[in-house]
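For this view, one protein chain was removed and the others were kept in their places.
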Amino acid sequence: MSMPISAVPATVDQPGQQPGSTGAGRSRAPGTRVLARMGQAVRSNRKATVGTALLALFVLVSLFPGVIAHDNPGADAYAPRLGLTTAHLLGTTAQGQDMFAQLVWGTRTVMIIAFVVGLAATGIAVLIGVAAAYLGGLWDGSLSVLTDVLLVIPLFPLLIIIAGYAHGASTLVLIVVITLTSWSYTARQLRSQALSLRGRDFLEAARVRGERRLYIIVVELIPTMTSLIVAAFLTNALYAVLFASSLQYIGLGNPNTQSWGTMLYWAQNEAALQTGQPMWALAPGACIAALGASFALLNYAFDEIGNPALRPVRRTRGKPAR
Amino acid sequence: MRFALRRLGFFVLTLWAAVTLNFLLPRLMPGNPALAMMSKFHGELGPGALKALDILFGVNTHKSLPAQYFSYLHQIATGNFGTSLDFYPASVTSIIGSAIWWTLGLVGITTILAFALGTGLGIVAAWRRGGRLDSIMPPVFVITSAVPYFWVGMVLVLIFGISLHWLPSQGGYYVSTDTPGLTLTYFEDVLSHAILPAISLLVTTIGTWILTMRNTMITTLAEDYVRMARAKGLPGRRIMIDYAARNAILPNLTGFAMSLGFVVSGAILIEYVFNYPGVGSMLLQAVQGEDYPLMQALFLLITVAVLLAILVADIATALLDPRTRTAG
Partner (left out) sequence: MRRFGRIGLVIAASLLAASCSAGSGSTTATKGVVTISNENGALWTCDFSPFNGSDTLLSVGFVYEPLVYVNPLQNGKTTPMLATSWTWGAGDKSITFTIRKNVKFSDGSALTPADVVYTFNLLKKYAALDLTGVWSVLSSVTQTSSDQVTMAFKTAAVPYFYYIADETPIVPEHIWSKIANPVTYPDTNPVGTGPYEVNPCAKANITYTANPHYWQPGEPHIAKVEYPAYTSNTTANDQLQNGQAQWGSQYIPGIKPFYTAKSSNFHYWFPPTVNVSLVPNLKNSLLSNVKVRQAMSYAIDRSKVSTIGESGYEPPANQAGIVTPTFSSWLDSSQLASDGGYAYNPAKAKQLLASAGFKMGSDGVMANAQGQKLAFTVINIGDYSDWVASMQVITQDLQAVGIALTPANLTNTDFDADLYYGKYQLAYYDQQTFGPAPYYELRNWLDSADTAPIGSVAATNYERYSNPATDSLINQYAATTSTAMQHSIVDQLQQVMLTDVPIIPVVEAVDWYQYDTANITGWPTPGNPYAQPSAFAYPDMEQVLLHLKPR
């Protein structure tokens, strides 16, 4: 009925499991219908519900941080290293800043990184993946090799040395560098699916109608891939958050930025764990994990929806298969 | 044979790409980072070391970019990565040699353990579809796959190192009280220091193996030959292992190799959290100390390690699964 989405690593290009082979393309599913189905899935699939709720929460916090936290996250306004109180829900840093305010205001930077990198990297992935599949021949050969090479070069060490040469990276540099290096995994998935759709009737029909290539790709081909593109966005956003936070944590970001990774950097610097201020490190880490989990849960839920075999087996079906 | 050659070709191509990245990055960066580095160490370095650095980073040279590139390739091919700046006058290769065993020991063993354990659990979960294991694991491990590796390390440090004082949480062994050697105390010392970082790696990587194995196994269980085996009335365990798992594990093996890049990345941060004396900590130290020759060499080493693992996994898959060979 619907399309399988290979979002879990290592299930790409499995023999015998061709993405997009189950027929959604045949009926010319427009993007809006896929999105509507996703909306329905969010309501019916528990993983998707939790993922959406978490994501919505973070989006809200990042849009209106001032409503929740009244302190200026950068101001050294209080006594340093205060414990948890009602005035300072997470205590204060060694610099006398309110940690809760830092956590709340830091959400905005993280969300910007997640969404900008997610969109930009997915854009590149769609461009390269679809172009490779649709244009074929030498184009496919060279773009695929480029994708595969980038796919196997260990990204995080690469990001570390780039940030090293750049002497630490501002949020903008982080966004650009992560975008340019992290699109390959999703591009490969998109290429596989586009490849399987290439010979389909509705594309043939468009060609016979005399539509231009660009029109066919943008209007006919890409909408049928909407759910995979959404999955690609989720994957890219997840890795953007993890990579950016990790780089900031090890001190390769700008230490004056308000961000979860920067909080972790200061917590590490000030030995928060060893000096009785574990929340300084635990809270931003938990937020990264929760935001990451919301992306991962949504991704997995869509995967389940797309591939009914993976769905949890309900007890009503009787005894497990034997 | 053709398949093996193709994979080898890809290996060489990727290696070339990584080397070229190493060549281009310092030359493309604004503000010429290498020049700043050279000015810092000028006067401390011998002429031989300076010449090697000139070739590696392209400072003080009037040669054209292609000419620089060829002498660079030549130097890398001869295994000369220059002299470390922070550890001067030790050569980069000798320094890496002292760190690599720590990483190989920790990350190598833990990764294999995680793969074996995760795959096993995945098989069982898929086989006992709807069982307790199967219903709890997927959501749990979807979430753990999103947790930053270093954060798990931090939590373990807090609980077992700082609060309970059960295990050491810093370094590879007690540098002040223990001397490296073939003694039992040293062995125990090293082992006790490896436990927490190993658990962090295990916890964060095992989820991927369980999920991918479970998912491919479920697909495989629906295949005709498995149904056939069932119909024949073969014992359950035999179907599970010889029919389903054996076939389901193949794509997973490729996945294992592909994900090694992520494992290596995560291990860098684990080493950082625990101050483990491996190549990951060394890479970060090199970045912080602007020890660019060491940094370049480590990046290349990590890339080669991942590439080799992929090559081996590819060839293993090909040997085990005739389909891949003909498809290639």
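By written order: A and B. Residues from 1 in each chain.
Going forward, a residue touches a chain if its C-beta (ideal position, glycine included) is under 8 Å from a C-beta of that chain, and two chains touch if they have at least 3 such contacts.
Note that the structure is a prediction, hence the values are computed from the model and not measured.
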Hey, which of B:G9, B:G79 or B:P180 is the one touching the hidden chain? B:P180
Specify the residue from the set B:S91, B:T144 or B:S169 that touches the hidden chain. B:S169
Consider the whole complex, including the chain that is not shown, and state which of A:G39, A:G141 or A:G276 touches that chain. A:G276
Of A:R81, A:R108 or A:R200, the residue touching the omitted chain is A:R81
Considering the whole complex, which of B:T20, B:S98 or B:T183 touches the chain not shown? B:S98
In the full complex, which residues of chain A touch the absent chain? 74-76, 80-81, 94-96, 167-168, 251, 254-256, 266, 269-271, 274-277
State which residues belonging to chain B touch the missing partner chain. 36-37, 39-40, 86-87, 90, 98, 165-171, 174-177, 179-180, 185, 188-189, 191-193, 195, 275, 277, 281, 285, 288-290
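The definition used in the following text is that only the chains that are shown with their structure count from here on.
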Would you tell me which residues of chain A are touching chain B in their complex? 8-11, 14-17, 47, 145, 148-149, 151-158, 160-167, 238, 242, 245-246, 249-252, 264, 273-274, 278, 281-282, 285-286, 288-289, 291-293, 295-297, 300, 307, 309-310, 312-315, 317, 320-322
Residue ranges of chain B in contact with chain A within the complex: 10, 13-14, 17-18, 21, 25-26, 29-31, 33, 128-131, 134-135, 138-139, 142-143, 145-148, 150-151, 154-155, 157-158, 162, 208, 211-212, 215-216, 218-219, 221-223, 236, 250-252, 254-256, 258-259, 261-262, 264-266, 268-269, 272, 283-284, 286-288, 290, 292, 295-296, 298-299, 302-303, 306-307, 310, 321, 323-324, 327
